[in-house]
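Here the structure is laid out as structure tokens; the discussion comes afterwards.
With one protein chain withheld, the remaining protein chains of the complex are depicted in position.
Going by the order they are written in, the chains are A and B; count residues from 1 in each one.
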Amino acid sequence: MSTVVLEEPIVAIIPRWRVMAGKLLRNRAAVVGGSVVLALLLLAAFAPWIAPYDPFKINPVQRLKPPSFQHWFGTDEVGRDLLSRIIFGTRYFLLICLITASISATIGTLLGLIAGAGSALTDSIIMRIIDILLAFPYILLVLVVVAILGPSLWTGMAAVGIAGIPGYARLVRSSVLTVKREDYVTSARALGASDAEILFGTVLPNVMSPLIVYLAFATPLSALIASALSFAGLGTQPPAPEWGAMLVNSRTYLFSAWWAVAAPGMALFISIFGMNILGNGLRDVLDPRS
Amino acid sequence: MSLPPLLDVNGLHVRYPIRKGLFGGVVGHVSAVDGVSLTLNRGETLGLVGESGCGKSTLGRTVIALQKPSAGNVRFRNQDLFALSAAELKQQRRFAQLIFQNPRACFDPRRTVGSSVRMGLDIQELLDPSEREEAVAEIFRKVGLRPEHRFRYPHELSGGQLQRIGIARALILKPSLIVCDEPVSALDVSVQAQILNLLSDLKAEFELALLFVSHNLAVVEYIADRVAVMYYGRIVEMASTHALFSSPRHPYTRALLAAVPTMDIARRDDPVPRLGDPPDPANLPTGCRFRNRCPLAFARCAEAEPLLVTAEDGHGVACWAAESASIDAGPMTAAALNG
Partner (left out) sequence: MAAGIRSPHTLLDIKGLRTQFGSGRNPVNAVQGIDLQIGAGEILGLVGESGSGKSVLALSILRLIQSPGRIIGGSILFDGKDVLAMSNRELSGWRGRDIGIIFQQPQSCLNPVRRIGWQVAEPLRQQEKLSRKAAWDKAVTLLRSVGIPAPEEKALAYPHQLSGGQAQRVMIAVALALRPRLLIADEPTTALDVTIQAQILELLRDSCRDFGTSLMLVTHDLGVVARLADRVAVMYAGRIVEEGPVAPMLTAPSHPYARGLLDAAPRLGQMGGLRLRDIPGSIPDLSQPMPGCAFAPRCELRANLGLSACLGELPPFIPISEHHAARCWALPQADGIYSTPMTMGTRA
């Protein structure tokens, strides 16, 4: 019976991914962090073509040379080109990131989902196990795992990956507990959706944002710990050009050949810093209130 | 009446455990619904009123099997809902839908609203997949929106628009019952009227039964055919809308009605009913649960709990004082209530 015609403009529909991409590109932290990560990926992919020398080629004549036009970052104690080793080192760095994050995130998310969505008893059991894991100091936990499995690149990554599980499990569980109380979950149930449909169709997509942000923060930390393991001789073994292992080899020359320490140190610092600010940017972008 | 009712609730109890400690041990219970029986016929609207914490929302969700009762049963379309297999229950869910209080919270923020409305058709596998999108567009028109609205995300729409879409999501399954859980209390008055009118049009058109849960008595009087008044898990009075609002019999109903602010300025200084503070739901008084706030309470009220007794005129009340007819049936003034 209303005589009023409401003229409401219909706004052009912009796909969600384009809205996200737009926000991402306007966020300075995300752009800078993303550029660092992209650079790492490119270096790792094209290392053999980019690196000026063979990273394993020993040249005693060129031992501990400072940075020069021939060797931009200088050479190490057996005359290997540091720039080439840094470039090949991105492969180790990214491999460590990928493996540790995969172990922590997959197992942690799964445990968190089961705990958050399961019965009170399941929840209690899983979370008490997680609490016990958390009660160990992080490093101690890593060392125990390495001690059991023996030192190598792979056991180091496994250890760091396992130590990262509790963080993911707790985050996912608390997100699931929040989301599953939301009305839209009840609504899906009223429409007849099964538990699995609700968990993977409605709950999981809604816990992805905090998960992605956590991933961006936790992964570089894991990589740092893995490097520390190498530094302690419990991870990657020489002569692999892994940055942590490079640091340990050159530390005795800290005062005579600072560049041998500075190169892997800066590489680690820039990579981790880049991933961290990417995490900051993602947090802003994925927050629907922004 | 030869046909069995659409919904037949019998002796329903819902108890929530109170958990404490390391492993969540149960230390006590709160009865949100404490022995409720009611029926609802096709096309009928039952208003369920009561104050916060009285269990009306829990009751609403239990009768459509979103919550498990601790005792009692619910027959819906002649089937015992809590004796069904998962597959059978899924079939029945199509016929019993829910509309929420907060339209902002009841849509998945990561889906377009169209996809949320379509979800029911997908889950229930109704219609040919190629026809579903058209059905969504059609239902958007039905609730007074444009089909283009379905490509929007929830945060791009107003509360009133979202509540229309909430109705569309329920309606698209062609249900026979919709539980409306405070569907207009989060909305502004002008928008509330739009939604109430839409609901009353749709219930006539689709022969819908509504279980209309609300704390707002005026809204319930507007939309309901019959009304049940709940107090801490029990129905204390149930009657046709006209009978309940013109001659309430339970002292709690009378207090509720007397407390509603009137627009009549001449009566603005009338004394208000003094009910005192509500009891602890985990620790209700013995006998009648209203007795420590009741101006009419006498010895018997502490001894035994009054049951809902339905008089010949169909007016049910659970009150010893009303039963012994010691109070007249006319509307009681607040002054009399304050004793």
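A few notes on this one:
Throughout what follows, contacts are C-beta pairs under 8 Å (C-beta built on N, C-alpha and C of every residue); 3 or more make two chains touch, one makes a residue touch a chain.
Note that this is a predicted model, so its numbers are computed, not measured.
Only one residue in the set B:N78, B:T262 or B:T286 touches the chain that does not appear here, and it is B:T262. If you put the hidden chain back, the residue from B:G114, B:P273 or B:G287 that touches it is B:P273. Residue B:A218 is the one among B:A83, B:A218 or B:A302 that touches the chain not shown.
Seen across the whole complex, the unshown chain contacts chain B at 51-52, 158-161, 188-194, 196-197, 200-201, 204, 215, 217-219, 221-222, 245-246, 255-265, 268, 272-275, 277-278.
Keep in mind that, in the parts below, only the chains that are shown with their structure count from here on.
Of all residues in chain B, those touching chain A in their complex are 19, 22-24, 61, 64, 66, 86, 90-91, 93-94, 96-98, 100, 102, 105-110, 116, 119-120, 123-124, 146, 148, 151-153, 155-156, 169, 173. Against chain B, in their complex, chain A makes its touches with residues 10-11, 13, 16, 120, 124, 128, 182-184, 186-194, 197, 202, 205-206, 288.
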